[in-house]
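A single protein chain has been omitted; all remaining protein chains appear in their positions.
Our next item is chain A:
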Amino acid sequence: MDAVLAFLTVFTHPELLLLVGLGTFAGVYVGAIPGLSVTMAVSILISFTFSWDVHPAIALMIGIYMGGVYGGSRTAILLNIPGAPSAIATALDGYPMAKRGEAGTAIGVTTVMSFIGGFIGIGVLAVAAPFVSDFALKFQPRDYMLLAVLGILLVGSLSTGSLVKGIFAGALGIAIGAVGRDPLTFSERFTFDLPLMQGGISFIAVMIGMFGVSEALMQLHHVNKDAVRQQISRIVPSLSTVKKHLPLSVQTSAIGVLIGALPGTGGDIAALMAYDHAKRVTKNPERPFGDGAMEGLVAPETANNAAVGGAFIPMMTLGIPGDAVTAIMIGALFIHGLNPGPMLMIDQPDMFWFIVGALVMANFFMLLFGLTGIKLFTKIVEMPRSVLIPLIMLLSIVGAYAVNNSLTDVYWMLGFGFFGYFMRHYGYPLGPVILGVILSRLLDDNWRRAIISEREDLGRFFHGVFTSPLSTVLFIAVILIFVSQTPIWAKAKAKLLGGSGQGVEQ
């Protein structure tokens, strides 16, 4: 009964309802404006909602997240620039459709399919999270440590770019997270004897720098490009179109939830896998894939929105984020005094159900805003970059300053912004850095707990790993990721599959 009441919190408080709506609205447009990303929006917003109560802050951010994952598809369809990583696959068939003048249909189908996918994801979250959290109570510290390593590695290996660069980025993140006084022994770490480093580096400064300023600097390269005008006609799709693709959408939603629920993998991977799946099961698409096949839109869009619900499972039950955006959401929960992990479900189950309720509401708002306001949309997307970029920079500075009222944070933010700018240029993924920063503490604490309980003996530690089925699986997964990137793996694969080597993903 309490769960139902907590679930209904959003629906019974007009101001929370309004905030979810406002967040979703903002998310759709932020995701849709090239040069603005959900990650950027959520990281800047954390600092502004810092002084708020936890409920309104979370309501706003959930709206932005849900709307943003969907909004990223807009620019993918209209401009062939995915607004969010999860919309990469959407561009493959969405853009060809738009070029043929079917942008309206593409957006309509995308919206409805995102809605369906979103619901399936939330449903699974509501049913599965309590079980996962029960199970998570049995996790040993070493399991948490392995999960954290696995998450960082997965983000590094599956996002575009090379694994070594991903590993570097992840390790850098962990090191950044370790700066300051060690919470257990109070020893100074990476402080270089500077008093100002003792408190550590604010992770919000890192986030805003990497996702706000560095992206805005990147956009300077394209400042002279004119905004693209698109004629968009009717966008509400016919019932028969939806019905026709319903079976596929259920399958791809399932893929989305599953991939989303794995620690370290989020909507981007889910969307690409779903796209591959659709390619395999669709025997006779009306148009070939890559040339504007409707199935090529349905699959990634259901999957990435289903992955939102899926990604909340490890985030809420284990405290391990699925991707950069969920990492930032975890940061937001921390700031508001919540501690995502198995104890959250026991100590504050109402918080969990409140979040589920907010997600449901955000999903409805997404459908509403996705299918209406197309005129306003085209106006906003045409906002000149020469105004947009300075505004993003201004907001980034205000955001970095606002959390601690400290100029030091502003300088850190700018430093990481410039650094992230070069990382982007040279193909270093930024997601693992943020994941590393967020997971640094968890990794450190759990490693030390695990090794202390084994009397600082590595032999006993590995004995423990291999006598517990869970630890063994996690450990093997970590090793597999490494091996899969080496030439040995490619050779073995070629041998096993007789040289065809096609079915295995990267």
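In this text, a contact is a pair of C-beta atoms (placed from the backbone, for glycine too) under 8 Å apart; a residue touches a chain by one contact, two chains touch by 3 or more; residues count from 1.
Quick note on the criterion: contacts and distances are computed from a predicted model.
Assuming one chain is omitted from the figure, identify its UniProt name from "Cytochrome d ubiquinol oxidase subunit II", "Tripartite tricarboxylate transporter TctB family protein", "Ribose transport system ATP-binding protein" or "ATP synthase gamma chain".
"Tripartite tricarboxylate transporter TctB family protein"
Which of these, A:Ala178, A:Ile235, A:Ala270 or A:Val356, touches the one chain of the complex that we don't see?
Checking the options A:Ala178, A:Ile235, A:Ala270 or A:Val356, the one contacting the hidden chain is A:Ala178.
Which of A:Arg100, A:Lys138 or A:His222 sits in contact with the chain that's absent?
Answer from the full complex: A:His222 touches the omitted chain.
Using the touch definition from the top, which of A:Thr9, A:Thr24 or A:Ser37 touches the missing chain?
A:Ser37
Please pick, from A:Gly101, A:Pro288 or A:Gly427, the residue that touches the omitted chain in the full complex.
Candidates A:Gly101, A:Pro288 or A:Gly427; residue touching the omitted chain: A:Gly427.
Suppose we count only contacts with the excluded chain; which residues of chain A make the list?
Here the touching residues of chain A are 34-35, 37, 39, 48-49, 51, 72, 75, 80-89, 91-92, 158-162, 164-165, 167-168, 171-172, 174-175, 178, 182, 184-190, 192, 211, 213, 215, 217-223, 268, 272, 275-276, 324, 384-387, 389-391, 393-395, 397-398, 401-402, 405, 407, 410-411, 414, 417-418, 421-422, 424-431, 440, 443-444, 447-448, 451-452, 456, 458, 505-506.
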